[in-house]
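Here you go, one structure.
Only one protein chain is missing; all other protein chains are in place.
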Amino acid sequence: MTVLRHLRHDPWALAGGIVVLLFVLAAVLAPLLTAIPGQDPYRYHLDALDDSGAPRGFGGGISAQHWFGVEPLSGRDLFAIVVYGARTSILVGVGASAASVLVGVAVGLVAGYFGGWVDRVVSRVVDVMLGFPSLVFMISLTAVVAASFPKPLLIVLIIGFFGWPSVARVIRGQVLSLRSRTFATAAEAMGAPAGHVLARLLLPNVGASIIVYATILIPASIGTEAALSFLGVGVPPPTPSWGRSIGDAVAWFRVDPAYLVFPGGALFLLTLAFNAFGDGLRDALDPRVSRGRRSAATPVVDDRVVPNR
Amino acid sequence: MTAVRFLAYRLAGIVLVLLLVALATYLVFYLLPADPARLSCGKPCTPENYAAAQRYLGLDAPWYGQLWNYLSGIVTGRRFGSGTGVVDCPAPCFGYSFQLSTPVTELILTRLPVTASIAIGAAVLWFVAGVLGGTLAAVRRGRALDRAIMTVAIAGVSAPAYLVGLLAILLFGFTLGWLPTGGYEPFTEDPVGWFVHLLLPWSALAFLQAAIYARLTRSEVIDQLGQDHIRTARAIGLTERAVVVRHGLRNALIPVVTVFGLDLGGLLGGAVITERVFSMQGLGSLLISAVGTTDLQTVVGVTLFAAFLITAANFVVDVVYSLIDPRVALG
């Protein structure tokens, strides 16, 4: 396949893909990995701390037992927290992105295909939602939802809910341009029902964009989860989360920078890897790059990157 | 369409959007099962106390009555309770924080300058840096400068503002001691202190966004430089700089400004995070502490205020957009 061949010649994308794969493996094998030094992310090691609650020793208490040192105040093993944190990040990121993509693609296809007032209403809603201070809304929502509702699921739903408009916008734009192309008109002229046009003509042609968009959306969702946890309204303790560790590190990083470096580094590395891979994938699927200019034959993925905050 | 009609049309549009946003916000917070009356009912919460609390907060009215009271309160002000326990909330009333015994509007107004300073400064910085960097990268496409700018950009895209901020504090604050590590000085009291205290927050928040804008601007400028009218501009003997700036960048700005309008909401979110990193007391810290104490009046008030603020800002962007793209204003 040309896409794979293209990716093989893109060292950034290749490295990104491998790093993503390693993180996924680490998340899946978290219990096995942490079993090597005999740690888990919940057990306290007060003996590894000094009187002020800061970890003893070099680099936040790095040792043969604690590969990344320990957490201040509790002495929990930081390596275990980071590895289990990958589970949280990837699950939330993939879950929220899947929700966004599912809703966004459906809405975008419908709006672009049917046009008219459906499209006008959808576009307006999408515009308003895209411009929304969504992080502020997310924070507020965590306050009013009943405490009995599982928090991680709530986070996935909230992030997914605010993610679909950007997908819908891109898909709608592409469907509009595809619909004006002759092969779509020809299908309509030969009496094709809406289902045929949507499923056989439009969906396969926006498929590439969906894949690329998903790879951009996942790191963005991971970043949002980390931001919410950083602010203390995300995944509740004791579930390990990189964002919460970084948030806790604010109070400690002057005395114990290692507590910031490991979770922060993991978050940065995973996001960077996803973005590099997504970039490479877009280039591979975008004929503009390989043929040197925008081709009329294949729609181009919106170049807008979803920011993660 | 004339400019006046265009503006009137847009204004009517944002009023409608504001109403719908208020409706949606209020419904979400009304429908979700967090009962403000129970929270403020005190202990022991007898049925009498509960009913009194409901009456006091105006929660005994049906939902549309409550919505109406809330919305009209924004315009005319509001009064909670009666007799000795009366509390006045002057217009524009975004609610009353019973925990802090202060109208929410007052809370917002004392915190707004901090958040606004961070947000506006960062936005200017990121827009200018992003557009400049992206244009340079586009012109020098494939060369070392392009690669350098794009490498920084992809790293920037992946670095959350709080990470960049914390690292910047570590480097410029603790290690080098050049800049303060946090806090805020009001502009009116100490303009220099204001600027110095904001330098790191601005850079931290703008870094990631500047990277995104550099990527966006680069691809838009490259796209524009392939258009037919660029060939015309070259064929009339314009210098390459004039071709790129007057025709390439000028057209590329149209989609960039569109994205800028969409990012204003995110800007507010970014400012909330930045406040926390630099221990500044802005809207974000107000909201988060309100979430912590389940101060729903403040939570709803701040949220709605933020939505209003962004809608108004979007209107400004719309007007700017119509100025830079003649096809919108006159089409």
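Going by the order they are written in, the chains are A and B; count residues from 1 in each one.
Quick note on the criterion: a residue touches a chain if its C-beta (ideal position, glycine included) is under 8 Å from a C-beta of that chain, and two chains touch if they have at least 3 such contacts.
By definition in this document, contacts and distances are computed from a predicted model.
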Protein name as given in UniProt for the chain not displayed, "ABC transporter ATP-binding protein", "3-oxoacyl-[acyl-carrier-protein] synthase 2", "Acetate CoA/acetoacetate CoA-transferase alpha subunit" or "Probable tRNA sulfurtransferase": "ABC transporter ATP-binding protein"
Contact set of the excluded chain (shown chains only): A, B
Residue touching the undisplayed chain, where the options are B:Leu7, B:Ala51, B:Val196 or B:Ile324: B:Ile324
Sole residue of B:Leu132, B:Leu238 or B:Val320 that reaches the chain not shown, by the stated touch rule: B:Leu238
Absent-chain interface as seen on chain B, which is shown: 227-229, 231-240, 242, 246-247, 250-251, 254, 324-327, 330-331
Absent chain, residues of chain A that touch it: 181-183, 185-193, 196, 201, 204-205, 207, 296-298
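Keep in mind that, in the parts below, only the chains that are shown with their structure count from here on.
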Chain centre separation in whole Å, for chain B relative to chain A (CA means): 22
Contact footprint of chain B on chain A as seen in their complex: 12, 127-128, 130-137, 139-146, 219, 223, 226-227, 230-233, 246-247, 249-250, 253-254, 257, 260, 264, 267-268, 271-272, 274-276, 279, 293-294, 303-305, 307-309
Complex contact set, residues of chain B against chain A: 17, 20-21, 28-29, 32-34, 154-155, 157-163, 166-167, 169-170, 174, 208-209, 212, 215-216, 219-220, 223, 226, 259, 261-266, 268-270, 272-273, 276-277, 284, 287-288, 290-292, 294, 296, 299-300, 302-303, 306-307, 309-311, 314
